[in-house]
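Missing here: one protein chain of the complex. Every other protein chain is in place.
So, chain A:
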Amino acid sequence: MAEHKKEIDQVTGVETTGHEWDGLKELNHPLPKWWLYMFYGTIVWSVIYWILMPSWPLVNGYTKGLLNYSQRAVATENFDVAAAERAETGKMLLEASLEEIRDTPALLEFAMAQGEVAFGDNCAPCHGTGATGFEGYPNLQDDSWIWGGDLDTLSTTISYGVRAEHDETRYAEMPAFGRDELLEKEEIIQVANYVGSVAGLPTQEGVDLEAGKVIYEENCAACHMENAKGDLETGSPNLTAPTYLYGKSVEDIIAQVNAPRHGVMPAWIDRLGETTVKSLAVYVHSLGGGQ
């Protein structure tokens, strides 16, 4: 630029910058100095920023800056503030009965929001994000319950789990009629076909359903009841509903009578605390199957 020779454009009377592209010359309209100083200012600002704030990556870690600022620390702080704010409503939740929560719109909205998040974090891996379950993991949306679907029962089930390692856990086990040789193979086929017929499933040909009924009354009715609608007290599933846990066909029933599978649900009370368990109970109840 120092060698730039002054040249005046004939048409405009304005000096050119001396830059030329294919015969086109650039007129020199100098920018105001303050513009340049602002640019210098941003450079100075960046240096100050490097000194004060975390900035340069190093081999192990990064330069911390004099202000010792950390987004992680700010996030933790904000989280604590939010937790403290929630604790107030949480306390009201803790003091209220489950029915009161359900009947108070403000508490219900809070519990459902908290329950939804807790469900996604803790329950969804087994019961699905939509709470519709999978084979072996109960569907929580429908109105068919193993241990009961009212608020208190749900709360108990969530707190202590099923067949879990907790003193108050729910416990029920169906005998393995085939494996433990309580019934003959033929008898198992007969009873399974009888149960299938009660549930409205297609049965196998040539099977004596009357014999199956007798076997059912002798071996199964004690828990699953005469009408096969199950018993919430003992955690015996309803066999007439279209909501079989381990597959809905006579073959699946045979497998289950022969050597039942028993799922485990963990006890959550020690891990999540009473407030969250209450919210979860209200949330699951609100899904639609609650009783």
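Odds and ends about this structure:
To be clear about the criterion, contacts are C-beta pairs under 8 Å (C-beta built on N, C-alpha and C of every residue); 3 or more make two chains touch, one makes a residue touch a chain; residues count from 1.
The working rule: contacts and distances are computed from a predicted model.
One chain of this complex is left out of the view, and of "Cytochrome c oxidase accessory protein FixG", "sn-glycerol-3-phosphate transport system permease protein UgpE", "Amino acid ABC transporter ATP-binding protein" or "4Fe-4S ferredoxin", the protein name its UniProt record gives is "Cytochrome c oxidase accessory protein FixG".
One of A:Gly130, A:Pro202, A:Gly247 or A:Gly263 touches the chain omitted from the figure, and that residue is A:Gly130.
In the full complex, chain A touches the omitted chain through residues 1-2, 4, 6, 15, 17, 28-36, 102-103, 105, 108-109, 112, 128-132, 139, 141-144, 238, 240-243, 285-290.
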